[in-house]
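Omission of a single protein chain aside, the complex is shown with its protein chains in their original locations.
Letters A, B and C mark the chains in the order given here, with residues in each chain numbered from 1 onward.
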Amino acid sequence: MTDTYAPLSLHVPEPGCRPGDTPDFSDFEIPRAGDVKRPPEDVDPDDIRDMAFSIVRVLNKNGEAVGDWAGALTPDELRTGLRNMIKLRTFDARMQTAQRQGKTSFYMQHLGEEAVSCAFAGALKPGDMNFPTYRQAGLLLSTDYPMLTMMNQIYSNAEDPLHGRQLPIMYSSKENGFFTISGNLGTQFLQSVGWAMASAISGDTKVATGWIGDGSTAESDFHAAMVFASTYKAPVVLNIVNNQWAISTFQGIARGGVGTFAARGHGFGIASIRVDGNDYLAVHAVAKWATERARRGLGPTLIEHVTYRAGGHSTSDDPSAYRSGDEAAAWPLGDPIERLKTHLITIGEWSEERHTQAEAEILDEVVSTQKKAEAVGTLGDGKAPSPRDMFEGVYETMPSHLIRQRQEAGY
Amino acid sequence: MTDTYAPLSLHVPEPGCRPGDTPDFSDFEIPRAGDVKRPPEDVDPDDIRDMAFSIVRVLNKNGEAVGDWAGALTPDELRTGLRNMIKLRTFDARMQTAQRQGKTSFYMQHLGEEAVSCAFAGALKPGDMNFPTYRQAGLLLSTDYPMLTMMNQIYSNAEDPLHGRQLPIMYSSKENGFFTISGNLGTQFLQSVGWAMASAISGDTKVATGWIGDGSTAESDFHAAMVFASTYKAPVVLNIVNNQWAISTFQGIARGGVGTFAARGHGFGIASIRVDGNDYLAVHAVAKWATERARRGLGPTLIEHVTYRAGGHSTSDDPSAYRSGDEAAAWPLGDPIERLKTHLITIGEWSEERHTQAEAEILDEVVSTQKKAEAVGTLGDGKAPSPRDMFEGVYETMPSHLIRQRQEAGY
Amino acid sequence: MAKMTMIEAIRDAHDVAMAEDERVIVYGEDVGFFGGVFRVTAGLQEKYGQSRCFDAPINESGIVGTAIGMAAYGLKPVIEIQFADYVYPAFDQIVSEAARLRHRSNGDFTCPLVIRMPTGGGIFGGQTHSQSPEAIFTHVSGLKVLIPSNPADAKGLFLSAVADPDPVIFLEPKRLYNGPFDGHHDKPLQSWKKHELGEVPDGNNAIEIGKANITREGNDVTVLAYGTMVYVAEAAAEETGVDAEVIDLRSLLPLDLDTIKASVQKTGRCVIVHEATRTSGFGAELMSLVQETCFYHLEAPMIRVTGWDTPYPHAQEWEYFPGPARVGEALKKVMED
Partner (left out) sequence: MAKMTMIEAIRDAHDVAMAEDERVIVYGEDVGFFGGVFRVTAGLQEKYGQSRCFDAPINESGIVGTAIGMAAYGLKPVIEIQFADYVYPAFDQIVSEAARLRHRSNGDFTCPLVIRMPTGGGIFGGQTHSQSPEAIFTHVSGLKVLIPSNPADAKGLFLSAVADPDPVIFLEPKRLYNGPFDGHHDKPLQSWKKHELGEVPDGNNAIEIGKANITREGNDVTVLAYGTMVYVAEAAAEETGVDAEVIDLRSLLPLDLDTIKASVQKTGRCVIVHEATRTSGFGAELMSLVQETCFYHLEAPMIRVTGWDTPYPHAQEWEYFPGPARVGEALKKVMED
């Protein structure tokens, strides 16, 4: 030890690559598919701490499903998954364009992350409740919820079930287990824990899932969720979607040091796992494992889905201002649709022709649904929900001061 | 896997022992003194993850200082430490009684936890800044800050440096590195990180310490502090004082599962250590190690001080309503004053007689100081700060609306 | 009818609500085994079990956030924030979530939730155990804000709050928890135990939300008050001899504007009293509503008697607190104007 010290300086983390740089993911450690073993659901969380520093992967480079997390899904289920992901991507592309055309105010897409929400959806049972962020529409689109209704919401038109009150994509469907989305980050991650506690209090067997982005793990409600989930062993699956970027800031700004997001669970004794978020089979298998733990009263699980946000943050930003345009292509975990497609072809259950045909069918469905929605109306075309709707639903029964204001407003 | 599930139920953690029960700390794993090795200050936090699950201890059962954390303090320094702890305990006892006598509104004591703040104080350098809670007055009392001023503050009398504005014990002394205490839990733990960032931004060599209780780690600002400290590698030492209890709730309500509070650092890659909070030498050694890391730009350290709150939470509560009265005596890490005393006697640097004499001297000092303070005034005896003081200092310059209100109030 | 302190009345109300509806779940810091730092929930865990009344970690956002999830599930959580001064960490969950859930999901999800908190000063609690944050909640569309001034109202309003389908902020004036109910609160070190108790009806005496209560009839000036200030206003009226009509608002949002209007249109004068800091306090809204609806009836400028625009002090508590003397002066002044 010395008594003279050098002046301190502030350490500000920087991503490996900025616009103009060549992306380099060589530091990113990726275990081989099949390497991470599947523990029993009732494992002691202490005994699987290493899983927070590795990555569960099922699909290998050749498109084969390997290891003991494989084998949970039938070819039919896999094809449904593939179709759901294509649908989500197609839907996104059309809606993104519709926003550019001025048909609505705002849009957010899932490009590159489709597996996370689509594969997870298959692990749930009716009555379970998801508390998604704006980037898990696959949880809704994979159910029987009408795509037309989603578009009506996006257009804030006369058939928008939310009556024009909410920003586009802030869907809500209790029936389909999709909690009303909030624009405030992290709040709902915590609410999912409360919902799960309520299920336990009520002697129910339903489970909740919470969702949060890598950047949003920094929010305080992330911590509150961990505290409550661990204290009461709530039947909840807490999902971090680590798509490497918040808006313009990379995950190092939220993560700090050398930890992983999954390792945040260790201080709470929560079972914590990282999974290849672009591997439909791996996400599904881990989701099944974790929901099963929850449903059997074995406590919460924290899952970090490792994926990549291939598009912009939303229609309001241009990622080329803060990251290299080549980064998406260099992302080592590939594209989720391509990978599942290859797997299905490899096992003889799919073909390039069927894929092309499926894409065309889905595009048709999306386009024709879009036409129907636009016939009802788009934002600002005058066929909007009534201004009266703005006053309704603030309370179950409208109090007199709101009635007076509504009258003053002339509706 | 089965498709029928048993009804879920809510898990509510319970302490091992409630009023009437016999305390049982047999589950509490305590390593032997000297067992935990001292890593170099520039150790990779990843390589010492096990330290978050063990406890650094220096004093063994026989009162000897053992292992490689020992040897940092001279007998003189140890005697000063002992005197500081006795002073704090004596001060507390007198002030607690003064509150019972109606001389002030409120008091909080340190009984059983004196080593934590007194031993830590010795590891700091002038200019460093502590962000204490209400239970680290040892950080102030161990400096040259006048005890009389502390009493004046407690009595909200005419010489209270805070002019009667603050609750008793909410001291403030910039000069003595003691940040103004807040009644809101957790807020200051976070502020310490900002102060440390400022030191780094300014190319300074000062470090900050943050303090929080076990119960308060549940607060969201705990998380915010970890996020910012790890992201910017702030020169800060973050201290959790785990005294086993919040108010009526035991640490299991805040901790959940099987983790330790120290392990909260792992998700952030923060160096995390547990220390025997009732071992003056261990606390001092760990504090030295952590402040040295901070001062050399090696990043933050999270320390969990394992101790026991032997008294009530504050003068407002009666712990016998929620825990066994025998728990304090059963606490396996003993009493910090007794342990340091025994050590000094063991190494031939202290004796029962000197101890008794020291206690008497200190009591004299405290009593005579108390008389002086009471001569100035106690709460409600009419010799209070002026009501005018309430209007001053809201802003540097009093705005006109406050001047008007002050005039309206008649001051 | 039984004689009770306000604490006992609210405890009794919990008991009634929990017995009637097993969806009512009670939690908060120290609320379970110990029964709360003010003992409001004492005995409930023992009676209803740990999954209906339990201790929460010290994270106010966590308490409110989980309660929102529970309410969305279909339970009726009743949560305690230990002091109103500690509600701010939960502010986002209350404002951005609880208050808007019904509206933004068009009723798909709702939030029947009661957030209780001891409020106000008068116990030498300093700046972190004395605040009155009611005004900021009244600025949030989607919330209801109640504040009882006596044990019977506390029970009755609590029961309505639990039955309400929307989130309710339930403010409990801690200076009234054990009395006194006489407006002379400035006896700081006197025991709380010696004051008269309130008559509280047995069973479910739910009191409709949004109805004010005229606690003292008068013809010369209307005093708008709530919580502890109701007694201060009454004491001031007695002491000054001004023929004041004292209205205990009980519900700030929704507000019983009809009762206020009728009274001010009768008296032509109005004094508004609250403990919170003045600027943008709820008194501002009250004064605005009265000027908007009673302008032509007003004979003198209305006056606000409030806490000062400073942090709540410790030693200067009774100079900060709007006591009978200050309210009395306002009554005299408004009569002279």
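In the analysis below, contacts are C-beta pairs under 8 Å (C-beta built on N, C-alpha and C of every residue); 3 or more make two chains touch, one makes a residue touch a chain.
The structure displayed is predicted, hence computed values, not measured ones.
Listed by label, the shown chains that the missing chain touches in the whole complex are A, B, C.
Of the listed positions A:18, A:125 or A:371, the one in contact with the omitted chain in the full complex is A:18.
Only one of the listed residues, C:142, C:156 or C:183, touches the absent chain: C:142. Among the residues B:59, B:208 or B:270, only B:208 touches the chain that is left out of the figure.
In the complete assembly, the contact with the undisplayed chain comes from A:409, out of A:6, A:347 or A:409. With the whole complex as reference, residues 9-10, 12, 18, 102, 105-106, 156, 160, 163-168, 170, 182-185, 215-216, 218-221, 246-249, 253-254, 316-317, 321-322, 379-380, 384-385, 387, 389-391, 394, 401-402, 405-406, 409, 411 of chain A touch the missing chain.
Seen across the whole complex, the unshown chain contacts chain B at 129, 131, 161-163, 165-166, 170, 172-174, 179-180, 182, 184, 187-188, 190-202, 208, 220-221, 223-225, 227-228, 231, 393-396, 399-401. Listed here are the chain C residues that touch the chain not shown: 61, 85, 88-89, 91-92, 95-96, 99-100, 103-104, 127-128, 135-136, 138-142, 253, 276-277, 279-285, 287-288, 291-292, 295-296, 298, 300-304, 308-311.
In this section, only the chains that are shown with their structure count from here on.
Of all chains, the one whose Cα centroid sits at the greatest distance from that of chain B is A. With centres defined as mean CA coordinates, chain C is found 35 Å away from chain B. Averaged C-alpha coordinates put the centre of chain A at 41 Å from the centre of chain B.
Under the contact definition stated at the top, the residues of chain B that touch 2 or more other chains are 9-10, 12, 218, 220-221, 253-254. Among the residues of chain C, those touching two or more other chains are numbered 51, 56-57, 59, 61-62, 89.
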